[in-house]
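The other protein chains are all here in position, but one chain of the complex has been omitted.
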Amino acid sequence: MEKKQVHSRRLGSSWLERNKKTLVLLSMAAPVAIWLLLLRYLPMGGIVLAFKDYKVNPRNPSFISNLIHSKWVGLKNFAFLFKTNDAWIMFRNTICYNVVFIVLGVIIPVALAIMMNEVTKKYVAKTYQTLMFFPYFLSWVVVSYFLNAFLDAQYGMLPAAQRAAGEAVTSWYTTKGPWPFIIVFANLWKNVGYTTVLYLAAITGIDATLYEAAAIDGATKWEQVRYVTLPHLRTIISILFIMNVGKIFNADFGLFYNVPMQNGALFSVTQVIDTYVYRAFMVTGDISLSSAAGLLQNVLGFICILGANTIVKKIDEDSSLF
Amino acid sequence: MKKLLSVLLVCVMLVGVCSAGAFAAGGELEPVTLRIWFHGSTVTPDASAKVMEEVNKYLADKINVTLEPIWGTWGDFDQATTTALAGGDDVDIYFTCNWSANEYNKYARDGYWVKLDDMLDEYAPELKETIPQGIWDCAITNGYDGMGIYGVPALKDTATQNCWDVNGTLLAELGYDVDAVCEAGLDYYSDEFEEMLQAAKDAKGADFYPLLIEPVVLERMVTHSSIITGDLNNANMLSYYYDAEHPSNDTGATIVSKYESEEFAKFAARTYEFSQKGFISPSCQSTATSNDYRTATQASAEYLFGTQSYAFGCELDYSKARGIDVRMVPETAAYMDCTSGQGAMMAVSVTSKNPERALMFLNLLNTDPVLMTMMNYGLEGFTYTTNDDGTITFIDEARATYSPWTNGMGNIRILPPTDAQGADFWERFSAYYDAAETLPYGGFIFDASEVETEGAALANVFAEYAFNLMSGAVDPDEALPEFQAKLKEAGIDELVAAAQSQMEAYLAG
Partner (left out) sequence: MTRKRKLRLNAVSPGTEAVIHVILAAFSLCCIIPFIFVLIIAFSSEESIRAIGYSFTPLSWSTEAFRYAFDKLPQIWRSYFNSILITVVGTVLSTLMCAMYSYVLYRPDFRFRKFFNFFSFFTMIFGGGLVPTYIVCTQLLGLQENYPALIVPLLVNPFNIIVMRAFFKSSVPLELIEAATIDGSGEYNTLFRIVAPIAKPGVATIALLNALAFWNEWYLSLLYIKRNKVLQPLQALLMELQNNVQYLNQMAGQLGAAAIAEAAKMPSQSLRMVLVVLIVVPIACAYPFFQRYIVAGLAVGSVKG
């Protein structure tokens, strides 16, 4: 619609001039486009790997020659993902955790951003924000050390407290119950600062006069949030939502591998596709297997993203991704 | 195959000295740059540059080679080499073995390594002589170009012996006759063993855990099972039970599923019992903390019995480092099989433009004490000083910056002994390892690629149960049946059947 308007307005100008503008805009897109072409599209030929039993051709050991030379095995490389009845557990875990992350990952950062926006002393707000970003700097390995300081059966603070109180000591790393909560909390704790910044930047972009007008019309603070802030955040929320849905079959490896200290007794609540594939890879050393798993995750994610985009499009045309 | 190791000592000494002249005509060779990728190194860029300057001067004269080492570390080796190999990187020689991600047998099968059989005679005659036939036999694998040698095995601690690491000082404190106890040997299932642990626990208090275990080692040690070469890497599924006193005795060619065996059930029950009695620290029961804990506990000598995969002479080092009387009580006799034979190797990559020269380099590295010493220990005056008796003393600060993984590099028996080891160390070392008996069927190499799908699933089942059972963290009455059911589901039977039929084919010829 808007496109037409602009075109009609510029109808008077010559074809060359319009073409010049397109060329200039193309030149702006060029660096990223070239990068994507080289580092993303060119390697996509490697997707074939998922359907091959990759072997080297010693007579001409270049990747392409190896790839052509390797045997086509169809869907065999995908079989290991569905080998046991436990397979559904890792799919269930991956999806369920991601759904929780997506839902809480919208509500909490938006709430925090709005709250932070209401703090009258700017430097205090800035301090909060700085502190919230700290977890993002720490790797999952370090986080696992930290958690272990609380939960370690021998030295941990919680078991020590239990011993002091004369209670039975909980063996945290073999007790499944609390782990879904620990995982969800750890994920939010680490990523909330990051997402909050995005929302905060979006809120900052809102024209202050809108709030003033609302206030003069007698809108309460809650109504201002409801009718001014949230509608303005709609686009960014939808975008983040759609993009996270696309990653619903991918899990944060470090979180699920390191934080539970790789303890097998917790697998029914911590095993996700990525940790399963990693363990399989370490044993077989076969890059075709990981390629196959990655491709499956991507295809499923792509289907989900199309679905999510369609839903968002139905609700609000402007907020959809494409 | 037996006793072929016995010629070893002579070979090492003679060939090592002779080799210096063999390729003296280095000037006639084209200058070539070789890249070699090591494992487990702790080498800083500055130290590497300093040592390589001397190494390259030396190599230029010998074989006209400039060496560009890649000092792979423990943590990055697997990920970086598998990517580089799949990507066809310009690297001439890779470290490989049967426990790293670029597993020797699999990568030979998939065509990554150059078959060396025909080249060895021409380009590495001394090397061929130096390494005993028994170890060369272990390098023979069914590779891309048929059965043959695809890598140069390292002549290192080529035998396996599992020992109890006994804190003699504490045992004496508890009123035991240390010599008598060590002489009689220790039996994991005996009442005496338990009594000693209990006595230590009672004497030292509730926070003291007398049994310091490395669960995987404990299992192999107590049940007398060996690793089947080619079994799932780091997730062993198969067992071959040998005669602990005379490992070379033929106990039959049957490969069994480890976790479905009676031996394992008995072991798991006993370990759980010890764990419940407070003999095993909870820190030993977590893969993430066990190694740090073990290192710390050994250093402070806060244990009674430990598990140790024996390395020759280690009790002396440990006694000194821990300030106690460390005794090593053998649980099994020392034995040789291809799992130890393939423990560290160097393979020439098919992407190498100069495979001949790469082999010549390996030849020199394994037979020339000057080169091996420079590569492994650094430079005299920089990382070490030489003593009058021929031993060397490390300059600790510099050695910390140049410390490749000694055993991973090749023939370590041509290195000078350190002052801690003593002047006749390598004679004693060789005598010990060469006396090891060879396991029957120890040359069998399992090719798990036909059951890869099952292997991938089994690895995850293993990660879920095996460590917890072997460390006594979970009750085997509940966990073991679950574990076994899941193994069945993941295809353990196919894996065992594949191994058994390959074993039969191996025996047939």
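Letters A and B name the chains as they come in the text, with residue numbers starting at 1 for each one.
In this section, a contact is a pair of C-beta atoms (placed from the backbone, for glycine too) under 8 Å apart; a residue touches a chain by one contact, two chains touch by 3 or more.
Because the structure is predicted, anything quoted here is derived from the model rather than measured.
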item	value
Missing chain: touched chains present in the view	A, B
Absent-chain contact - pick from B:113, B:274 or B:310	B:310
Of A:25, A:103, A:161 or A:230, the residue in touch with the unshown chain	A:25
Touching the absent chain when the full complex is considered, from A:56, A:183 or A:236	A:236
Absent-chain contact - pick from B:288, B:350, B:392 or B:487	B:288
Which residue of B:142, B:169, B:198 or B:234 touches the chain not shown here	B:234
Hidden partner interface residues of chain B, rising order	35, 37, 40, 42, 44-46, 68-76, 78-80, 83-84, 86-89, 99, 157, 160, 214-217, 234, 283, 287-292, 294-296, 298-300, 308-311, 314, 397, 400, 403, 405, 407
In chain A, positions touching the absent partner	2-3, 6-7, 9-10, 21-22, 24-26, 28-29, 31-33, 35-36, 38-47, 49, 63, 112, 115-120, 122, 124-139, 141-143, 145-146, 148-149, 152, 154-155, 157, 189, 192-194, 197-198, 200-206, 208, 211-212, 215, 221, 224, 232, 235-236, 239, 243, 246, 287, 290-291, 294-295, 298, 301-302, 305, 321-322
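Heads up, the rule we're going with is that only the chains that are shown with their structure count from here on.
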item	value
CA centroid of chain A to CA centroid of chain B, Å	40
Residue ranges of chain A touching chain B (in the complex, touch as defined)	54-58, 61-63, 66, 76, 79-80, 83-86, 144, 148, 152-155, 171, 173-174, 258, 261-265, 267, 271, 276, 279-280, 282-287, 289
Chain B to chain A touching residues, read off their complex	78, 82, 86-88, 101-103, 106-107, 109-112, 114, 144-145, 232-235, 281-283, 285-289, 350-351, 448, 452-461, 463-468, 473-474, 486, 489-491
